[in-house]
Every structure is written in C-alpha cells, then in structure tokens.
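Of the protein chains in this complex, one is absent; all others appear in place.
Let's look at chain A:
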Amino acid sequence: MKKGRYGKFGGQYVPETLMTALIELEQAYEAAKEDPSFQKELDYYLRDFVGRENPLYFAERLTELVGGAKIFLKREDLNHTGAHKINNSLGQALLAIRMGKRKIVAETGAGQHGVATATACALFGLECVVFMGKEDIRRQQLNVFRMELLGAKVVSVDKGAGTLKDAVNEALRYWVAHVDDTHYILGSALGPHPFPQIVRDFQRVIGVETRRQIVEKTGRLPDAVVACIGGGSNAIGMFHPFVDDEDVALYGVEAAGSGIASGRHAAAIADGKEGVLHGAYMYVLQDADGFIQEAHSISAGLDYPAVGPEHCHLHDIGRVTYSAVTDTEALEGLQVLARTEGIIPALESAHAVKFAMDLARDMTSEEIIVICLSGRGDKDMQTVREALGGGVQ
C-alpha cells in the first residue's frame, strides 16, 4: 500500500506551503516512534497525568436491562479532561516539542479536543490557539471557558455553519500562515498523511488496554466492539488492535441526526461519496457539484461531513460494519446509561451505547460486547436539557 494510503483513501491534498511541514512531521514522528525515551515519556504522562490505564467496566445493570450479551464499557470518560482526546493531544504536544515548535494550533467541535490540547499546552508551556465554530461555541460554552482558563486563545469561526468543518478550514489556513513555528494538533484520525496514522497510533492505547483487560476479566476476546464515529479517532484507536482478530465483530456508529432520509445528518459512510476534504481522500458528504455539505448532529463532536480514511478502507473491505443512530436514539442511550449505571456519557458515546443495546439484545448471555465510552457528558448537559424540553422524560 502506498505510504499514507488506506486502500485508495488518505493521501496529502494540501497547499504546497504545507508539504514541507508534513514531510518534517512524518520524519519527526518516525524517529520518535523508534525512540524508546519518547514512548517512555508519553507513558509517564498517560499514567500519572491522564490517569491511565482506565477501567474496563462490566455494566451489569445495563446488561440486565437489555437482556442479551454482557456489556463492558471502556472508560475513556475517566481520563483527565473527560475524553479520549487527551491521549492524542499529549502525544502530539510532545512531538511538537521534539520538533522545536512551541506554538500550537488546533480546531475543536464539541470542545473536548480543544480542552485536551489547551491542557497539554498548559502542561508543557506551549502557546495555544484553538479555532471553534460559532455554533459550537454557543453549544459548548463551558468548554470554551475551560480552554480560556487553561491559557488558550479561542477564535470563533462564523463561516459556513460555524461548526467543526469550518473550524478545520480556519485551523488549516492559520497553519499555512504560521507553519514556521507552529504545529497543528489535528484532533481526529483524518487530514493529510501523516495525521491519520499519528492520531490512530496515539489512540491505539484504548484498544491495546481493552484487549488485555477483557482477556483478564473473561478469559477471552469480545464478540463485538462498538464505537461512535465522527472523524473516527476513538473508534480507530479502539478497533486497530482487534483488526486481525477475525472473530471480533467491529461496529462503527455514525450520527444519523434527524435521520438519513432527512438529509440532516453526519453519516458520511452511510450517505457520502468519495472525495477530498481537509487533505484526504475519504467518504464525504457533498452535493453533485462537489461542494461539501454541512453535517448535522445533536453531538457537536460528531458534526463532521467526512470520516477518516482508515475507516473508509475498513468499510470497503468489510472489516468494520458501519451503522448510524439518530439524535433521538442517542438521547435514549444517554438516559438509559445514566439511570442504569450512574454514568452520563458524552452525546457522542451515547450513539455507541444505543447501538450496542440493540446489538446486545440479539446476542446470547454468553457473548460479550465492549463499548468505547469515549467521553463523559458534562459538556453536553445544556444541549441535552434543551433537547429534553428542559426536563427529564
């Protein structure tokens, strides 16, 4: 397979000004990967700062309620800053330092990647600028405040729909203009090579731990692994260590928003066409003229009109099954998990929870499902409250 490609997906479709930075990044990353001191330092921060390894929790009451397969939750929500995003932000911040870059730019949708990056920058004394869509700023005010407390500058993007796609555009623009001294900490497993690979590698810790933990707890590998997909970083991190285990079924859950048929959704695999966005060849929501369409999801973190190139490939070869869950269904998943387990998941993760509940029902009690609980729901309380009409149903 060509470097930076996953089947036909991936690549480096960026302005020439960025090519040198991408080549440098690739070289720096390859060197870092081979350097045991880099991994040792990252492991130290993942353990003592992030709080890894986090638990693989048997959701007994959820399992009982659903009736069917045993449901386990990989608790990325227990990481410092509340989501899996910190795994990648820390790794890339250390990489930036290795490259002699002390300034960071990032984009964020739900704010979790922005908070994670602002956190890593505060930890290492790096300057941090985060681009965030105007609509997402409205939806995620608390995360904006958190980023500012951590010393980051949050820049509002009012172009387009003011969501994640537009924030990525602005972050790329900013990077083009400041490429000499700035590293772009891309938040999901997308963008031009080597970003999809770097983000996946930094998120692989999720799947690696899960694999070991489930064997320790049950003596075997799970029958199914479920994760939500926006760009797809928690999912690729969770799936990757299981890809060669043919008996483990892998399920990616996209955001169906108001329903695929409504056209108001963020399900690029279900309803997108092949194309180029933000530097990579992927499945992209677009019209017949090749203009990128806005994605819609109740979850700001899934509101992206494409899905990372490795997922596109895993879909094409049939290794991962991709489905989509609507806003309403995700809200149901969120409430059920809250009431049965005392865990309020992020709206992103709630998509995976709802899908896994339906899946578990059709499986036997001898079978095992693991859900990647990518983040906690604190950030979404305002959105959830509004969606539930100000009260709990």
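Just so we're on the same page, a residue touches a chain if its C-beta (ideal position, glycine included) is under 8 Å from a C-beta of that chain, and two chains touch if they have at least 3 such contacts; residues count from 1.
Going forward, contacts and distances are computed from a predicted model.
Enquirer: Quick one: find the hidden chain's UniProt protein name among "Carbon-monoxide dehydrogenase medium subunit", "Nitrite/sulfite reductase", "Tryptophan synthase alpha chain" or "ABC transporter permease subunit".
Expert: "Tryptophan synthase alpha chain"
Enquirer: Using the touch definition from the top, which of A:A31, A:L149 or A:A177 touches the missing chain?
Expert: If we include the chain that is not displayed, A:A177 is the one touching it.
Enquirer: Where the complex has a chain not shown, which of A:P15, A:P55 or A:G263 is the residue touching it?
Expert: Looking across A:P15, A:P55 or A:G263, the contact with the absent chain belongs to A:P15.
Enquirer: Looking at A:C228, A:A256 or A:L277, which makes contact with the chain not pictured?
Expert: Looking across A:C228, A:A256 or A:L277, the contact with the absent chain belongs to A:L277.
Enquirer: Residue by residue, what part of chain A touches the chain that was omitted?
Expert: So the residues of chain A touching the missing chain come out as 11-17, 19-21, 159-160, 165, 169, 172-173, 176-180, 273-279, 284, 286, 288-292.
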